[in-house]
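The structure appears below as structure tokens.
Every protein chain except one is present and positioned as in the full complex.
Order of writing sets the chain letters: A and B. Residues in each chain are counted from 1.
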Amino acid sequence: MTYDEILTKYEPVIGLETHVELGTRTKMFCGCKTDFGAEPNTQVCPVCLALPGALPVANRAGIEATIRIGLALNCDIAEWCRMARKNYFYPDMPKNFQTSQYDEPLCTDGYVDVTVNGTEYRIGIERVHLEEDTGKTLHVGGATGRIHGATESLVDYNRAGIPLVEIVTKPVPGLGALAPEIAKAYVAELRDIVRSLGVSDVRMEQGSMRCDVNTSLNLPGEEWGTRTETKNVNSLRSVERAVRSEIIRQAAILDDGGKIFQETRHFQETTGDTRPGRSKETATDYRYFPEPDLVPIAPDPAWVASLRESLPEKPSVKRARLREDWGISEVDMQSVTNAGAVELIEETIAAGASPAGARKWWMGELARRANELDVDLAEVGATPAQVAALQKLVDAGKLNDKLARQVLEGVVAGEGDPADVMAARGLEVVNDTGALTKAVDDAIAANPEIAAKIRDGKVAAAGALVGAVMKTTRGQADAKAVRELLLERLGVS
Amino acid sequence: MAAISREEVAHLARLSRLAVTEQELDRFAGQLDVILQSVARVGEVAAEDIPPTSHSVPLTNVYRDDVPTPSLTQDEALSGAPDAFEGRFRVPRILDEED
Partner (left out) sequence: MSDLTRLSAASLSKMISSRELSAVEVTTAHLDRIAAVEDRVHAFLHVDAEGALDAARRVDAGEITGPLAGVPIAVKDVVTTKGVPTTAASKILEGWKPPYDATIVERLKQAGMPILGKTNMDEFAMGSSTEYSAYGATNNPWDLGRIPGGSGGGSAAAIAAYEAPLAIGTDTGGSIRQPGAVTGTVGAKPTYGGTSRYGLIAFSSSLDTPGPCGRTVEDTALLHAVMAGHDPRDSTSINQPVPDVVAAARLGKNGDLSGVKLGVVKEFAGDGSEPGVLNSFKESLEALVKLGAEIVEVSCPHFEYALPAYYLIAPSEASSNLARFDGVRYGLRTGDDGSRSLEEVMSLTREAGFGPEVKRRIILGTYALSSGYYDAYYGQAQKVRTLITRDFQSAFEQVDVLVSPTTPFVAFPFGSRTSDPYQMYLADLFTIPTNLYGGPAISVPCGLSEGLPVGFQIMAPTMADDRMYRVAAALESAVGSFTPPEL
């Protein structure tokens, strides 16, 4: 069955659980820094190493960020709630319980609206709760860092205790064939909302935003099917691929008269399909209970109201405003949004580029490159400041379009800012009049017949001489300027 | 009837990561049965409408500011480790979750 055939027969129901690592300066329950890339086990203390006797104290900024996310997702904020302990043993979790929330989440019952192909879909938010991240484990002795076949593991607790916010959607039925795209659009919208709040850098590639996708299929009119949970979905593109591949996989099983088992599956970036996790004999019993070392959270309504009032412009509203400012069509804005380029273009404009210039680079050369590299646009390797600098060099006549592409290639390759790449690669429009005049004169001298034709008024023949000059200047001259100079030297302008 | 079976005790020991011996299982099952029958008396209290108490002091909203405090050095962090390598805690192989 093709994908479209499947969707004429089955109805998918999806759900998403998204973890966002907050960008607080310190961890959730201790004062250790959260800097990325520090030496192993240098951002740890008695609390986050779970030394005997140590106690947690909640970071106000973590609570505030969670509430702001909840408000931005139209949630109700709990008047009183508690943290809970989720008990299970794993070596990257120092206490062997995760401080999390169970039946008393900080935020509940919200929604996010997303637009796909001009239609708006409302994704219900079940809950938004606060918890802590685990450490990082390196598996040694097996193939390429995988747990399978490893002979030992090495643990770094620098990440342990960094605040995580988990955002859980309600099950979303009725999306049909668009389910994968809507799932992706939801995650993109969520990412934009969280980013607009400034509470996280929400970089999927760096793991500061991670997704689990639940998928099930049912026949029309029947009860929802058994769902699987796909973990390890670490890019926007993967969200879409994971839902699609899981729909296809489940449909094949159902069509064979098979059964779907409730299980955890892992998304494979390389193949784009999902693989089963270890099946557990019995469901894990996390033995949640209220965390006695932390006191209840009872947000002052006045504080919540002030947080609500100070929420930034909604990304959807902002997009409408930007579309106006940039003077582009709804369809173009949609593709900018889907490419994850809104903020990038906005920041590029803020850094001095024209709207058209900024959009041209991000939606053209860089989008193509991101696609080749199979990464999100934000991860392509160029920053808005670099793109703006590039556009300024073009505007100033120092780069022509062809050279600018080469410079951008260098920027993406990590060779530095545009000016660095220009210097290192020796790329610049030749506008030294002396050198250019010599090149033009040389070209005239070398092609007397063509020069004569031009003098006789056959200006169209100038192209050949311009080409010759461009060749001797290795493309670094501005073709328009060469043409003007040529005609001037031949006395026809 | 026993409040708790030997099998249940064995399951709980596994959940708690305790490699208890057969003799311990026999002994604990008997002792826990006595204890459980006794503590089960909490069920005699009519408490449907009574809110549970998880904290004995009525404090709420105790927070710290998002300001870094000194961490341990790597040497201090690893000082008590049974095994460490290149700044990390070393542990035996972890059972594979994917197979």
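Throughout what follows, a contact is a pair of C-beta atoms (placed from the backbone, for glycine too) under 8 Å apart; a residue touches a chain by one contact, two chains touch by 3 or more.
Note that the structure is predicted; figures quoted are calculated from it, not measured.
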Query raised in the report: Of A:Ser153, A:Ser235 or A:Gln386, which residue touches the hidden chain?
Result: A:Ser153
**Report entry** Candidate in contact with the missing chain, chosen from A:Gly176, A:Pro292, A:Gly364 or A:Gly463
**Finding:** A:Pro292
Requested in this report: Can you work out which residue in A:Tyr3, A:Phe36 or A:Phe89 touches the chain that's missing from view?
Outcome: A:Phe89
Report summary line: Touching the unshown chain, chain B contributes residues 4, 8-9, 12-21, 24, 27-28, 31-32, 34-36, 38-45, 47, 50-57, 59, 62, 64, 72, 76-77, 79-83, 89, 91-95
Query raised in the report: Hey, which chain A residues sit against the chain that's not shown?
Result: 46, 49-58, 85, 87, 89, 91, 94-97, 153, 155, 157, 285, 287-289, 292-295
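Just so it is clear, only the chains that are shown with their structure count from here on.
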Query raised in the report: So in the complex, which bits of chain B are touching chain A?
Result: 15, 17, 54-55, 57, 59-74, 77-78, 80, 85-94, 96-99
Query raised in the report: What residues on chain A touch chain B, complex-wise?
Result: 24-26, 30-33, 39-46, 49, 51, 57-63, 80, 82, 89, 91, 137-139, 141, 147-148, 150-157, 266, 275, 277-278, 285, 289-290, 292, 294-300
